[in-house]
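Quick notes on the structure that follows.
Excluded from the complex is one protein chain; the other protein chains are retained at their positions.
Every chain is named by a letter (A and B) in the order it is written, and numbering of its residues begins at 1.
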Amino acid sequence: MSIDLKTIKHISKLSRISVDEKKAEKLAGDLNSIFDFIEKLNELKTDNVQPLTSVAETTLKLRSDEVKSKNLRDQVIKNSPKENEDYFVVPKVIE
Amino acid sequence: MSDITKQSLSELVENIKSKKLSSSDVTKAFVERSEKSKELNTYITEDYANALNKAKKFDEKPNLDLKLPGIPMAVKDLFCTRDLRTTAGSKILNNFVPTYESTVTQNIWNEGAILMGKLNCDEFAMGSSNETSFFGNVQNPIDKNLVPGGSSGGSSSAVAAQLTPITIGTDTGGSIRQPASFTGTVGLKPTYGSCSRYGIVAFASSLDQAGPMAQNVRDCALLQEVISTYDEKDSTSIDFKRNEYSKELTKDIKGKKIGIPKEYRVDGMPKEIEDLWKKGIEYAKDCGAEIIDISLPHTNYALPTYYIVAPAEASSNLARYDGVKYGFRAEGENLIDMYEKTRSEGFGAEVQRRIMIGTYVLSSGYYDAYYLKAQKVRKLIKNDFDEAYKKVDAILTPSTPSSAFKIGEKTNDPVSMYLNDIFTVPVNLAGLPGISIPAGHDAKGYPLGLQIIGKAFDEQNILNIAYAMEEKINFKNNITDWWIK
Partner (left out) sequence: MSKNKSEYLINRHDNQYEVVIGLEVHAQVTSESKLFSTSATKFGAEPNTQVSLVDAAFPGMLPVINEYCVKQAIKTGIGLKAKINKRSVFDRKNYFYADLPQGYQISQFKDPIVGEGKVILDMPDGQKEVGIERLHLEQDAGKSIHDLDPKNTFVDLNRSGVALMEIVSKPDLRSPDEVNAYIKKLRSIMRYLGTCDGNMQEGSLRADVNVSVRKKGSKEFGTRCEIKNVNSIKFMQMAIEYEANRQVDLIEDGQTIHQETRLFDTKKNETRSMRSKEDAHDYRYFPDPDLLPLEVSDDFIENLKSEIPELPDEKKKRFIEKFKLSPYDANILVSDIETSNYFENVIKKSDVKLATNWIIGELFAALNEKNLEITESPISAGNLSKLINLIKDGTISGKIAKTVFEQMMEGDKDPKKIVEEKGLKQESDPKALEALIDKVIDDNRDKATEYKSGKVKLFGFFVGQVMKVSGGKANPQLVNEILKKKL
């Protein structure tokens, strides 16, 4: 199997990582060698195997419906790259 | 005392408790040595002045009942530390200062330890040589231009070079055990769910686990006892009875059944590793253990499985680094342009590569062929271990297929870099505890490690085996202080 430049462009779009031509070529090379190695899994028949999502041998614990987190606006906004007291700010989005 | 930094954690605790040393004495010694060791590039962020202040405060009102009374230590820069920059080795978090503390580090400070700074690591813990860090390579104190392993390379280097008496790392596919092996130190990856993941910058959620790194097994046991707690803030934290590992530590492992998996004899493995393993088997026998040949038939599929599961989870975990809430932002013409520039400039090449792999294996049309397939094989790998543990109490393997390599040697070949983790990755996939102990040297004098893998929640057992073997092996690290001018 071979991952072409078009696929690389598509994945980069989905990943929101810009790639130029040169970078795309390098990535295609790297990914192809990695997937060559990953293809090894096709040797195995797994039709009747249950997929394993978590190795944690426990069940999901449920918390009670209590408000514990107070107003953290100052803390939450503090690290944001664009200065604003009330909001996170991003370039204008047109829907 | 001039040799403070040569002391093990256990000795330092003993000396502070008996008031032979103060926290300030100890902290000053490690800070001074750290300052003289900048060439190793172990630290991303130093917090020496604060550490010395805290030590002074501790000495004014020392609480000697604590497990880590006034002990200074630096931690991997993947743990969020309140009011101290946390970067995960990435440009994208270059300026990020958390307002919160990870559960694991909080547990450590609760026992009296003092933070000296944040240690270098591969970017978002993605790497096996600490070469993917935005903050540069880390030198292995064993030799100039030698990698310290990764991703906890700053941690392994700092412990080996005695810049910190102990430290903590994180291990997703071998990131504690492989660097421990490369630097002649001890590193434990606990059972998945043993240490809380709360406040640790996530790489691959179903695999990540924090663990102790130290000069010896006893120190490792003590630190594990401090960091392993059940945590309601982590839904995958497991509520099981945790031992006081250091108190229950014993060298009596007579009759323990130790399995030797034949599949770990991989093609092209250097003879030195084969010999080391044989020696390890002899040591285990000397300790009274019974050696049993076992089979873990899916071992060869572990690495391909890992390189689907880990990048898939990472691609999603790292989506939050988008320049909106915190961290680095590149200006863009519109929202999408901003995202793409931020992530392209903010993440390094290896992280981008793994995000791409992860995005690809989850994308429509490929999910079943890759991600679902990998989860099924993961089940088979876990089944192998379950089967083996019907016959044995622990499993002994080499930690790595080679000793430490030169900086730059493998950077252009991702697959050969990934092969470093061939012996450690199955353990993460199965969620088991594993410990690497130094067990010998190769021809160049570089350390080599052996790995002991346990059943889930059976940290005590592998610590005991490691403890017993450590005495027989009697390993000495060759640290020449070459970097100190």
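FYI, contacts are C-beta pairs under 8 Å (C-beta built on N, C-alpha and C of every residue); 3 or more make two chains touch, one makes a residue touch a chain.
In this text the structure is predicted, and so the values were computed from the model without any measurement.
Looking at B:N300, B:S316, B:N383 or B:T411, the residue that reaches the missing chain in the full complex is B:S316.
Among B:P98, B:G127 or B:G346, the one in contact with the hidden chain is B:P98. Of B:K36, B:K325 or B:K472, it is B:K325 that touches the chain left out of the display. Hidden from this view is one chain, which touches chain B at 80, 86, 88, 93, 96, 98-100, 102, 197-202, 204-206, 232-236, 312-313, 315-316, 318-320, 322, 324-326, 335-336, 339, 359, 362-364, 367, 371.
Residue-level contact of chain A with the missing chain is found at 13-14, 16, 53-54, 56, 58-69, 71-73, 75-77, 82, 84, 86-95.
Note that in this section only the chains that are shown with their structure count from here on.
Mean C-alpha position of chain A lies 23 Å from that of chain B. Taken together, the chain B residues at the contact with chain A in this complex read 95-97, 99, 192-193, 206, 232, 235-236, 238-239, 298, 300-301, 303-305, 307-308, 315, 319, 322-329, 332-341, 343-344, 347, 352-353, 355-357, 359-360, 363, 370, 372-380, 382, 413-415, 418, 429-431, 456. Within the complex formed with chain B, the residues of chain A that make contact are 3, 7-8, 10-12, 14-19, 27, 30-31, 33-34, 37-44, 46, 49-58, 60-61, 63, 72, 75-76, 78-82, 88, 90-94.
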